[in-house]
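Of the protein chains in this complex, one is absent; all others appear in place.
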Amino acid sequence: MRSWKNIVLIVLLLTLAFSAGVQAKDTFVKASRNLVDTLDPQLMVASATMELSFNVFNSLLIFDPEDRDTLHPSLSTQVPSYDNGLIVDTEDGGVRIEFPVRQGVLFHNGSELRPEDIEYTIKRALLIGGQPASIRLLSSTLLDKGSFQVLVDEIGYDEAFEVLDQAVTVEGNSVIFHLPKPFVPFLGIMADGGASLAILNKEWCSEVGAWPGTKETGQEFMGLTIEETALHDKMMGTGPFKLASWEPGERIVLERFDEYWEGPATMSRVIRRIVEDTSTAIMLLQRGDVDWIDLDSPADLPRVEGSPGVKTITDIPTAWLMKMNFVFDITEEGNRNIGDGQIGPNGIPGDFFSDINVRKAFQYSFGYDVFINDVFLGSALKPYGPVLIGFPTANPDNPQYYYDPEKAEEHFKKAWNGEVWEKGFKMRIPYSAGSLQRQRALEILKDNIEALNPKFEIELFSLPWASYLAEITAKKLPISLLGMLPQVFDPYLPLFQHMHSSGSYARDCGYDDMAREKYDVLIDELGTNYDEERRMELSHQLQLYAYEDAHSIFHFQNVANIAIRDWVQGYIPLPQPFNVDFYQIYH
Amino acid sequence: MVVLKKIIKNPMGFIGLTLVLFWVIIAIFAPLLAPPGDVRDPYMIKRAGYSSLPQPPSSEAPMGLSGGGYDIYYGIIWGSRTAFRIGLIVVLISGLIGTLVGGVSAYIGGLMDEIVMRIVDLFMSFPFLIGVIIMTVVLGKGLNIVILALIIFGWRGYARVIRSEVLSVKERDYVTAAKALGLSRRRILIKHVFPNSIFPIFVLASLNIGRMVLLASSLSFIGVGSEPGFADWGQMINFARPWLTGVVGDPFAFWFTYLYPSLAICSFILGWTLLGDTLRDVLDPQLKGT
Partner (left out) sequence: MLKKFIIKRLLTLPLILFILSGLIFSLVAFLSPYERLAVFIPDPEVYAQAPVEELVILYGLDEAIHIQYLNWLKNVFLGDLGWSPSARMPVSRALSSRFPATVELMLLGQLVIFFGGIAIGTYTAKNHNKLGDHFFRFMTTLGIAFPGFVVGLLLLVIFYSWLGWFPPGRLSPWAMDVVGSLEFQRYTGMNTLDGILNGRFDVFLNSLRHMILPAFAYSLSTLAATIRLMRSSLLETLRKDYIYTARSKGLSEKVVVNKHARRNALLPVITFMGTSVPIMFGGAVIIETVFGYPGMGLFIVQAAHGLDFPAILGSALLVGVVIVFVNLVVDLLYRILDPTIRYD
């Protein structure tokens, strides 16, 4: 028996002695909770995964990190504009945009970038039905239909492929885009640094089993899923880093590409490892085994601030806006959330929120300051409206709602001809389990409203994400808490999403008629008119409508906090600050 | 009762009984000790504000506030009711089912035993977590679902344990003797087999009453426990998860968020375990005489 114990002891000691590994100075390790959904940039939807495509690929243009409104050339040698003649209006009302392609750019496998690669990339993105928002936008712009599938359903594959073929062409050393009508955010879409508009190498793609680029093979690749794509576990681009290895669920490793056309990066290796638990991530950071962690909650800041060797960067604006959306036409059948479907102590009618006074009453009932100060400990921004803070044409002077119980009471008394105040109401609102910000926002709303009149009752309950999704889709929620994460830095996107009849919110929340009447025209013009002053006018008008018609409570725009080892220099925030531009990092 | 006296005489048993009684009293007098005010459901923990940072104990909140403004004192008091509810209901029902099924089947043996044990295997193979998570999606969340899930996936433990005992007791002399005497199967089961094989069940049961609270806590961890804000010690421990490591320079800054629920859970489990142990010690020599 003795000898057993000795052996165990020796082994234990050995494990301690033997295994200390030293961290190389030119390796950057990032801890993340986000799983990589796929390496195919045209099927990637999680914004955290786009960090990888951003660093491994390039796109035609790139936004200026300090001033996102300004664009710079990347794989293209110039930024097209009317002034330099690269943007030209065509006779049929369309627009022709030309991108001269840079020479001497190498892919990770050594082959040189050619205009055909860009042509292929765009065509593939459209053909397979690319999932990222910017590609879907591109699709509807270039094909004038929602997607390639829709086009095929309408005019048949052969005709549809012709349209696709003509949308992007190569002339000499340039790639030409033929837009059926002007689309202002187009350049912005092209400038995402490779996040979604990552330029692929046509030959390599063909070799590894992706679409070869021919018409005959096209149909097999339509409606491509993650399961089917040959690019699921491979990445090969022109960016400063190349894929070294990927252990799904554990970590992904990138290595420096020495022949990067802008010069090699400083870091030679980047490791992104999955760490589920925040406490564990903090410990890893404090010990230096990890160089970067995202702090999901501002309440995490006091847990890291002041640790030796660690510095924090706080209050970084993000492009994530959250809002509480009133559903104007709640499904009535089999819906426990609205009780008996009548105004009264046992329910609400499905069209409860179609009355503007109800909406305004709710708007005035929300404790905006309490929410930001107590729940976010001050680390969030109160939005101006649907156009995110920091985006062009965002209007800080747009009228806004504040917590005002008197005004709330006033509007409640007017609602539904006084019935609401007299009879009271009851509704059930779910939130997705684990989402603290949703839970707290609803709790604040509930407490403030119930305090106004004892006949008002709001019951809150949590649902697993799958059930929450099902209820939203079935329109059973009186109020849904969904926000916007625009990938392109242009007011068109959030306004389209929030207020256009074809945008998701107008449809899902039931105000698409209102949209068709008042907003569509303005939003369409916003998308097609390049005149900056006019765009400002349109945007401001739409933001005003958002206030007057009160479709949603804009309760916060997220702000990011990160904690990093103090040797890390060069960090420049990207629109989603948790995504890092590894090229800029140095010791 | 003789048994009670014997328990009290045993020092461990005395401590166990005291602890359990302590919590019984707290549970009964909860509305007096922590008045719910005019909130509709007293089981939802009283809130004071929404601050994401826990607030240390003060005159209004003697045990402090957890992240989100939950009054810890209130949660501890009302959580005692939840602990009893979960522990007693689950153990009673699952213990009964498991013991009956496992015991009878083991005694009868043969094909029926095989089939029943395969069914038990089936229940065991069905991964608990998957079952619970899917149950929540289909049936909704809440304490009752937690209890139901714990029963469905808990009875098999008792079945297996009683089975091993019965299989062994079955071959004992006194059973063979009873059979030879012509006693009915039922009689032999009730008078001879069960009483001699039941002890591990008692130990298991006493352990489990407390353990249920912990299992409920792991369910909260993965997001399928009781409703957020419900007075449930397991959930309260989960609330404390981000605060376990404190802040830099003061690792115990938020001690109140985890110490109180931990003490509650520990003392509750300790009480039942000691009680169960002593009960077994006390009952054993009595029955041996049969």
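Things to note:
Going by the order they are written in, the chains are A and B; count residues from 1 in each one.
As a working rule, a residue touches a chain if its C-beta (ideal position, glycine included) is under 8 Å from a C-beta of that chain, and two chains touch if they have at least 3 such contacts.
Note that the structure is predicted; figures quoted are calculated from it, not measured.
Residue in contact with the omitted chain (choice from B:Ile25, B:Leu122 or B:Ala177): B:Leu122.
Looking at A:His72, A:Lys215 or A:Arg287, the residue that reaches the missing chain in the full complex is A:Arg287. On the side of chain B, touch with the chain left out of the figure occurs at residues 12, 109-110, 113-114, 118, 121-122, 124-130, 133-134, 137-138, 156-157, 160-161, 163-165, 167-168, 171, 199-200, 203-204, 207, 210-211, 214, 217-218, 221-223, 234, 237-238, 241, 244-245, 251, 258, 262, 265-266, 269-270, 273-274, 277, 280, 284, 288.
The set of chain A residues touching the chain not shown comprises 11-12, 14-16, 18-19, 21, 23, 27, 29, 35-38, 45-47, 133, 136, 149, 223, 225-227, 232, 245, 247-251, 271, 273-277, 279-280, 283-284, 286-287, 289, 320, 432, 435, 464-470, 472-474, 481-485, 497, 504-505.
Please note the rule applied: only the chains that are shown with their structure count from here on.
Work out the mean CA point of chain A and of chain B, and you get 45 Å between them. Interface residues of chain A, counted against chain B in their complex, comprise 278-279, 282-283, 297-300, 302-307, 370-371, 374-377, 433-434, 436, 439-440, 443-444, 461-464, 466-467. Per the touch definition, chain B reaches chain A in the complex via residues 47, 49-53, 67-69, 133, 136-137, 140-141, 223-224, 227-228, 241-242, 244-249.
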